[in-house]
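Working notes for the structure below.
With one protein chain removed, the remaining protein chains of the complex are shown where they sit.
Then we have chain A:
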Amino acid sequence: MKKTYLLEDAIISPLGFTTEENIEAIIQLRSALRFHENKRFPSQGYYAGIIDADHLNSVFSEMASPNNFTKLEQMMLLAVKQVLDKNLQLDLSKTALIISTTKGNINLLNEASNFPKERVLLHHLANIIKDFFGFGMKPMVISNACISGGLAVAVAKRFIGLGNFEHAIVVAGDLVSEFVVSGFQSFQAISNAPCKPFSMNRKGISLGEAAGAVLVSSKSDKDPGNIQILSEASANDANHISGPSRTGEGLFLSIQQALKEANVHAGQIDYLSAHGTATSFNDEMEAIAFGRANLLDSPVNSFKGYYGHTLGASALIETILTKHSLLNNELYMSLNFDELGVSQKINIIKQFEKRPLNLALKTASGFGGCNLAMLLKKEDHE
C-alpha cells in the first residue's frame, strides 16, 4: 500500500479565506458564531457562523463573475483555486476531484433563486468545479451526512493506496440554509446560545458554513514535516438513524480499526480532534467511545465553538486544522467549554498550548449512524 499525504490546503469560512487566517482566528479565540434573526425560534433567532455574501462576492470577483456562481460554488471554487495555485505542476488530466457535501445548493429549492433548479443536483455542482478548472477525470461526489468531508479524504487515500490515481483534490462545503435550520430546529437540536461542546451547560448545536480543499497525494513535498494519513476506518452504529449509539459502538469500532491498521496504541496519540457538536447525546456518545478506546488522557478539542457545525464540510476543515496542529506543534483551545458535562473524564484542551505533537486522531459521526476515525502522523526526516 502506497503512503498518502495531506499537502496544500485551504479553508474558506467566516473566520478567514485562507487556512492561515483561520488558524490565526482560532489562536485569538475568535468565533464565527453570531445571532441571526429568524421567526422560527422562540428567541427570535439562532447563533450561526455565516459567510458575508458581499465580502465573498468581492473576493470571488477577482477570479470570475460572482453572478454566475452560487454562494457555495464560490466558496468551493475559491478553496480549490488556492490549492491549485500552489501546485502548478499538477497534471489536472490525471488528478481526481472528490466533492463532499450534505446538501450542496439546497437553498436553490427556494422559489426566490435566480439559478436554474438543476444546480441543486450534486453531480451538477461537481461538474461546475470540474469544468471551471479543467479536471480531466469524472468527479466523485460523496454525500454521507456529517462525516462526508473526512470520508472523502479516506476514499481518496484508499484509491491512491491501491494505485488508481496518485493525486486527488478533496473539496467539501455546506451552507447554513433555511432548509437545514428549520430541520434541526424541528429536532430542537439548536442551542439558544453559541454551542458549548462537551460542557455541562451545552444546549445543542450552532450551525455554520464553510468550504475546504486539500491535495491528497502519494508524493510528499517536504522533508521533514509531511503529514501522512496513517490509517482510517468508518463503521456504522447499526443502531438508530438520527440518534447516536448509547455505547458509541460505531465510533469505537472505527477508532479500533484505525489503530489496528496503523499498528499504534491509544497511548501514543498526542492529540484528539473530536466531532463535538454540543448536543447532549452526541457528546456523551463520543466520550463513551473515547473511554472505551482508552483515549481519556489524550488532549481533545472540538472546533464547533469557532465555526458552528458546518455539516459535510466539518470533518474536512477539522482534518486540515488537525494537520496544522501537528505541523505547528500547537493545541488549540476547545472554545466555549465551561465544566465537563459528559460521563467520562476526557482531557479537554482549556488553553492554547505549544508542545511537540506527532500523532493525531480525527473523528466524526453523523446521521444515519455513520462514524469515521483517521490517524495523521508527522513524518520525521527520512
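By our rule, a residue touches a chain if its C-beta (ideal position, glycine included) is under 8 Å from a C-beta of that chain, and two chains touch if they have at least 3 such contacts; residues count from 1.
Quick note on the criterion: contacts and distances are computed from a predicted model.
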Original post:
Going by UniProt, what is the name of the one chain that was not included in the view, given "3-oxoacyl-ACP synthase", "Ketol-acid reductoisomerase (NADP(+))", "ABC transporter permease" or "histidine kinase"?
Top reply: "3-oxoacyl-ACP synthase"
Subject >> Absent-chain contact - pick from A:Ser58, A:Ser186, A:Asn201 or A:Asn328 >> reply: A:Ser186
**OP:** Taking the full complex into account, find the residue in A:Met1, A:Ile27, A:Ala53 or A:Met200 that is in contact with the omitted chain.
**Re:** A:Met1
**OP:** Identify the residue among A:Thr18, A:Asn57, A:Asn87 or A:Ser143 that touches the chain left out of the display.
**Re:** A:Ser143
**OP:** Quick one: say which of A:Cys195, A:Ile255, A:Leu295 or A:Cys370 touches the chain that got left out.
**Re:** A:Cys370
Subject >> Omitted-chain contact residue, chosen from A:Cys195, A:Val214 or A:Ala233 >> reply: A:Ala233
**OP:** Name, in rising order, the residues on chain A that touch the hidden chain in the full complex.
**Re:** 1, 102-104, 106, 109-110, 120-123, 126-127, 138, 140-145, 151, 155, 158-159, 161-162, 164, 178-179, 182-187, 233-242, 249-250, 253, 257, 366-370
